[in-house]
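For this depiction, one protein chain was excluded, whereas all remaining protein chains were kept in their positions.
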Amino acid sequence: VKKLLIDRQGKRQLVKEGEDLHTHSGVIKEADLKKVKYSGQVETHTGKKFTIMEPSLIDFIEKMQKRAQIVYPKDSATIIGLTGIGSGSKVVEAGTGVAGLTMMLANAVRPEGKIYTYEIREEHQKEARKHLEESGLLEHVEMKLQNIYDGIDEKEVDVVILDLPEPWDASDHAVKALKFGGYLVCYAPSIEQTKKFVTSLPRQFQETQTMEIILRTWEVSEQRCRPNTRMIGHTAFLTFTRKMGE
Amino acid sequence: VKKLLIDRQGKRQLVKEGEDLHTHSGVIKEADLKKVKYSGQVETHTGKKFTIMEPSLIDFIEKMQKRAQIVYPKDSATIIGLTGIGSGSKVVEAGTGVAGLTMMLANAVRPEGKIYTYEIREEHQKEARKHLEESGLLEHVEMKLQNIYDGIDEKEVDVVILDLPEPWDASDHAVKALKFGGYLVCYAPSIEQTKKFVTSLPRQFQETQTMEIILRTWEVSEQRCRPNTRMIGHTAFLTFTRKMGE
Amino acid sequence: VKKLLIDRQGKRQLVKEGEDLHTHSGVIKEADLKKVKYSGQVETHTGKKFTIMEPSLIDFIEKMQKRAQIVYPKDSATIIGLTGIGSGSKVVEAGTGVAGLTMMLANAVRPEGKIYTYEIREEHQKEARKHLEESGLLEHVEMKLQNIYDGIDEKEVDVVILDLPEPWDASDHAVKALKFGGYLVCYAPSIEQTKKFVTSLPRQFQETQTMEIILRTWEVSEQRCRPNTRMIGHTAFLTFTRKMGE
Partner (left out) sequence: VKKLLIDRQGKRQLVKEGEDLHTHSGVIKEADLKKVKYSGQVETHTGKKFTIMEPSLIDFIEKMQKRAQIVYPKDSATIIGLTGIGSGSKVVEAGTGVAGLTMMLANAVRPEGKIYTYEIREEHQKEARKHLEESGLLEHVEMKLQNIYDGIDEKEVDVVILDLPEPWDASDHAVKALKFGGYLVCYAPSIEQTKKFVTSLPRQFQETQTMEIILRTWEVSEQRCRPNTRMIGHTAFLTFTRKMGE
């Protein structure tokens, strides 16, 4: 089990429970950690103060976000929420990437569901596995070093999610994999990918809808409230469609 | 168990499994439903065609959305995703309203978690209970006819969500109810509520962030791609903060 | 000269100066109008109160907006502002439509400039002329019943603005018409038109930039401040480019 250590400047570090903690500012004794039950304020023997606590899923994801381009939580959350993914859901995803979306999905389907995630680049899969282990979610994921363009092994799937350069090449496989009423989701940065995906959908898919999720952050303080000057203007277009014909 | 019946015009109807289906256009025999395993195309004895399938959570919510003002799925999904709610999470919510957010939350915490939802208006609670029963999620929810301004009974809660006229009046209760590292979320239509909530937060809360989630739908077709002319410009401001001090 | 008459419910009516005013609620005597110098509060002989004043350009445009689809003032204003159009500017526009953009342009180039507006549908031109007359701007406009795809007569033009189904078919004509440093602007509802226009631009055009102008209105009152629930999500993509090569 990992714990999250946060210093006064907000710098974060993931650490293993059950040992003395070695930080840049000195050591924190296990006895002191037990005293706060690994949740609360602790200090090193040099007197520097830290907050220690159980990391949330978003703590893991924010840590990844600094190193690689991942599906943003705002988009992952919308995909999960608008398809009704929950415990027991059977979800196919491609490609795995570094597992930004996979982690959110795995958390959503546990304990009874499973994520089947396809990836063709071994080094990505390796990094993704590390992230999933770290966050304790690996058991809910089956990692496949396979090209989804060659087919989907799973049947009666609830949701298929495509974050690929050419999502349209997997649509026919999705028809066969999905249960009746299941969702196919396309995450695509450009409008061209989105259009080609939508206009080449097999006839079994209906109720297709494309959207952008725009997250606008605000400065809210006693002095003043206003949207922040800079924002992320775009991540991707999300398209949702549903298998409603045979 | 309910099934969703959709006619050719997209009109939807929730129906009970295990009986003949009586529609405006005639009867569909149970034998015919069994033949398609309650998923697929069926027709009435008068020849009118329907699609029958298992409703997703969003089908239930869209049905509610036509009758009452509820938290939009885009906002519910973001609240769930950005706080890491999953199976086993212990979540306190107030007020229940007609259970739009409650249903999304219940789906996210099942099977091992629980939603404790506070509401003071009996007629709302009654309607909410009906929606939760219909969608099969009631067992994951404890409905409380109590005023959250008077206190929160639960302890070691993962997330407290406030959709109330005066959310700041519940912040002190949230400090006591939340586990260390837990999230407090405020859903508020106006900037005044948001500001008063943020600026009166007890000192235990840190990493406060306010945002809007703007969902912009697109028309995507062979002929042309463009955002839709009309859109929902605003639902609410979401504020996330975390208990990180004692 | 026209005057604007506004009743207590905000209903607006354009009326001619210099005569008694006949309204649905009775007559207002010219003598009374002179007393307020055609600006201020007047009442009919039946006692109903009206506000009378000089209409602004936007009053004329809002009146048109109720009857026809026109370029929104937010987009017209941006086109004028970002190209530096002012008195003396020589501007070519196609098509005229019902003159929504033309009126804004004419107001911006008067008294020394001129708008040359191309339109192939006679009935549109006729309606456009009526609007320009009504608003007193016709003298700054030369209306041409010509197809701009066949060529542009004018030379040393400051700005060429295309609001056409196939703007790319006028780009070569624009090269010849524009002065060195002049702007070519494309107003297009769909991304396909925008892309075809941008990717087929003659090599003389540089510093090309595409944008959307999103106008979001707010409710601001003592009780609360919040963006309005409904908004216009899209009108058109604006592309600006500049002739900077021979």
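First chain written, first letter: the chains are A, B and C, and each begins at residue 1.
By our rule, contacts are C-beta pairs under 8 Å (C-beta built on N, C-alpha and C of every residue); 3 or more make two chains touch, one makes a residue touch a chain.
All figures in this text were calculated on a predicted structure; none of them were measured in a lab.
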Hey, which chain C residues sit against the chain that's not shown? 4, 6, 10, 39-41, 51, 53-58, 73-74, 76-78, 80-84, 86-87, 104, 107-108, 110-112, 179-181, 183, 191, 194-195, 198-199, 207-222, 225, 227, 237, 239, 244-246
Residue numbers in chain A that touch the chain omitted from display: 189-193, 212, 216-217, 224-235
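Throughout what follows, only the chains that are shown with their structure count from here on.
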CA centroids of chain A and chain B: separation to the nearest Å works out as 21
Any idea how many Å lie between the Cα centroids of chain A and chain C? 47
Nearest whole angstrom, what separates the Cα centre of chain B from the Cα centre of chain C? 44
Contacts with two or more other chains occur in chain A at residues 191
